[in-house]
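The complex appears here without one of its protein chains, the remainder shown in place.
Labels for the chains are A, B and C, by order of writing; each one numbers its residues from 1.
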Amino acid sequence: MKTEIEIAGVKWKNPVTVGSGTFGSGMEYGEFVDLSRLGAVTTKGVANIPWPGNPTPRVTEVYGGMLNAIGLQNPGIDVFCERDLKFLEDYDTRVIVNVCGKSIQDYVDVVERLSDEKRVDMLEINVSCPNVKEGAIAFGQKTEALTEITKEIKKHAKQPVIMKLSPNVTDIAEMARAAEAAGADAISLINTITGMKIDISKRTFALANKTGGMSGPAIKPVAVRMVYQAAQAVKIPIIGMGGISTAEDALEFILAGATAVAVGAANFVNPYATIEVIEGIEDYMRRNKVEDIKELIGAVK
Amino acid sequence: MKTEIEIAGVKWKNPVTVGSGTFGSGMEYGEFVDLSRLGAVTTKGVANIPWPGNPTPRVTEVYGGMLNAIGLQNPGIDVFCERDLKFLEDYDTRVIVNVCGKSIQDYVDVVERLSDEKRVDMLEINVSCPNVKEGAIAFGQKTEALTEITKEIKKHAKQPVIMKLSPNVTDIAEMARAAEAAGADAISLINTITGMKIDISKRTFALANKTGGMSGPAIKPVAVRMVYQAAQAVKIPIIGMGGISTAEDALEFILAGATAVAVGAANFVNPYATIEVIEGIEDYMRRNKVEDIKELIGAVK
Amino acid sequence: MKQKTSAVIISQKEIAPGIFDMLLKTDLAKEAHAGQFVGVYPHDKSTLLPRPISICEADSENASLRLVYRVAGKGTAEFSKCSAGDSLDIIGILGNGYDIRPLLEKKIVLMGGGIGIPPMLELAKELKAHGTEAVSVLGYRDSQTFLKEDFEESSKLYIASEDGSVGTKGNVMNAMEAEGLVADIICACGPMPMLRAIKKYAAEKGIPAYISLEEHMACGVGACLGCVVKTKEIDHHSHVNNARICTDGPVFLAEDVEI
Partner (left out) sequence: MKQKTSAVIISQKEIAPGIFDMLLKTDLAKEAHAGQFVGVYPHDKSTLLPRPISICEADSENASLRLVYRVAGKGTAEFSKCSAGDSLDIIGILGNGYDIRPLLEKKIVLMGGGIGIPPMLELAKELKAHGTEAVSVLGYRDSQTFLKEDFEESSKLYIASEDGSVGTKGNVMNAMEAEGLVADIICACGPMPMLRAIKKYAAEKGIPAYISLEEHMACGVGACLGCVVKTKEIDHHSHVNNARICTDGPVFLAEDVEI
């Protein structure tokens, strides 16, 4: 039984990674799961310099999910390389570094800084964070902007580039095609869907940032649909995410056309979720006599 | 205590109606609730001629909600006027007729046919149904198309026109502004969010139509956010909906800027939901000494 | 009148692997008839829609409803874990069941396959109460012949089993043939291939067959148009060739529907 997959020439032992920002750099969840069992660890978005993020409250619960407006707090690329990448050296897993920025130059700075880092297997470019005012999502909501930033990053990146798309768009297929045409090696989707919660007793926004990104099981049907539409539109591989808590959820994404999947907010609900997803996929393959996971990718009829 | 609201000159006794398509024309739910207690009854989308809708399965459950791909099955405007409008004559409530079509002319035909119907208080134009191939959502995803159809309908409509917007867009504020600029008297949102579910044991789509429109509590944060963004963008009144099951939910929408609200899929979960929402809003007003519901509209800070 | 109401579980037991027999205390029992169903709501707030489950027996005197169901997914799995004394929300009584008047004093054959067996029990009992003993032909997978004794009490019973361990080897049509049964009217509930075979058989013999259909439902009350079946003629309500299984059915005359 083969669970190995390959994205842009990088082999993962299994198709399961984590949603950027839901797993730190793996340190905290290393107490719960053996990181070497994951197909890849995707780290929290990192910028060229430290970002303080948004004021609190930054997280709030909603029906079947949560909203977050962390605002991409991060220690900056230098600390990240010294501490987080170093930490990951001890584990036998792929490392995907999620990159954020306010201007194209910010992104390029990080990408260049990472180009000699041996521990970095792939880059995931976050052009879809709804929680910061400048940059980020703006690049992910217009094809022209997405094309420009993708091209620019591809010029400087040494590792394969995964463009992480925003679901807050009219036509995800169009965005996927733009990323592919601009040279992206893969795409990942979905980032969070912009949502809002109001505290009716205080008549205030539940989040200091007013809006936040929605994640969790509640968004899964939208994510599966978008992965399917993107898979119909492009040939580059897709990393699917959005509400995956179980192997059954993950298999929906794979059948819809994802080559790999990420477990995001489910880590908060069940810190063992990643391992359970990996084992559950293996179980499903055994029960259904699937020799190679590749048979399942996009196999929905 | 005043719960009366007014939309485009039409007074409702309270701000609560139902989501089109979730309540038939009220006949079926008349067994559970007194329709005269509702602010308005919004009827299932009706076209110029009968539509057969999509093949089954048309509905499926998802985490905290459901997907539907009814495909706007309807008996056509003639039967609708003779039977459904007649039925509604006995009730002291506002009647909003939801109109669908494949071409602008289809919509205009229905709108003209309804112009002399005394029982029709308002028209809701569905340019946002994700489940039919032609027409419908296409008009709701591009500002130019939305502008054109709104203008055309306004030319022929005798009753106030509510444009029902699709959430499947990059920028809801832009769509709201386009509708307002083209003459809409009000807007309603959100229609369902396009989603997909895959049956992993059969490796098939759960719905015959592949995709379906998602509704229910799971979509509420997205709906509240869009209502807020639309309310910031336009001056015309907004009817808010998307996942409302309780008075608390309804109040979030009102605080976000909705003048009225609609209970949709929640009717399936609790056929008394509309009445409970009405009574719960009154309770909240009493407890918080709110004299007039208008004080709450858009009052979030 | 239809209601959503809370019902207390009087008893529940597993009568075959994965098949549960639940008795509910509810006044809705007083309005329940053969062929109708209720919607049962899971407690789990991630599964919001009611699950349609047929009336297996309705005892209006004791205000009790008997539901027999198979664990198929999340909702039924949850129900199966409930115990006597627990409450469940139900909506009902739903659907258009059997009109038994035209069936009386006829040679009625009731055919049930798998989890389509339970709904035929209330029909057998109502017929018997009106003095007509039906013939029941039940198709099981194997020797797990749940509800057998109940059917024996209220009808003349024949059994088919897929593995041949009980009665005729094969399906209900095989049993019909093997036992040389003839029918004036057939009433049936079961998997689609069985219903299709019955529709064909009834057409050949020129007899009416009433069949119970299933479809995914949202409202259960006729409002959402989720649960339709294609009809031969234009439907009186929808004005297209679609009838609502939840309200116009679930029992249909086989020749009226395209299955």
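Everything that follows uses one rule, which is that contacts are C-beta pairs under 8 Å (C-beta built on N, C-alpha and C of every residue); 3 or more make two chains touch, one makes a residue touch a chain.
Small disclaimer: the values here were computed from a predicted structure and weren't measured.
S.K.: Out of A:W12, A:W51 or A:Y228, point to the residue that touches the absent chain in the complete complex.
M.R.: Within the whole complex, the residue contacting the unshown chain is A:W51.
S.K.: Specify the residue from the set A:V16, A:L38, A:I70 or A:V120 that touches the hidden chain.
M.R.: A:I70
S.K.: Which parts of subunit C face the unshown chain closely enough to count as touching?
M.R.: Where subunit C meets the chain not shown: residues 44-47.
S.K.: In terms of residues, what is the contact footprint of the unshown chain on subunit A?
M.R.: 21-24, 27-29, 31-32, 44, 50-53, 56-61, 63-66, 68, 70, 73, 75-76, 79, 216-217, 265, 267-272
In this section, only the chains that are shown with their structure count from here on.
S.K.: Which chain's mean C-alpha position is nearest the mean C-alpha position of the whole protein set?
M.R.: B
S.K.: Distance-wise, how many Å sit between the C-alpha centres of subunit A and subunit B, to the nearest whole number?
M.R.: Centre separation, subunit A to subunit B: 34 Å.
S.K.: Taking the mean of the C-alpha atoms as each chain's centre, how many Å separate subunit A from subunit C?
M.R.: Here subunit A and subunit C have centroids separated by 47 Å.
S.K.: Two or more other chains touching the same residue: where does that happen in subunit C?
M.R.: Those would be 45-46.
S.K.: Give me the residue numbers in subunit B that touch at least two other chains, ranges are fine.
M.R.: 63-65, 217
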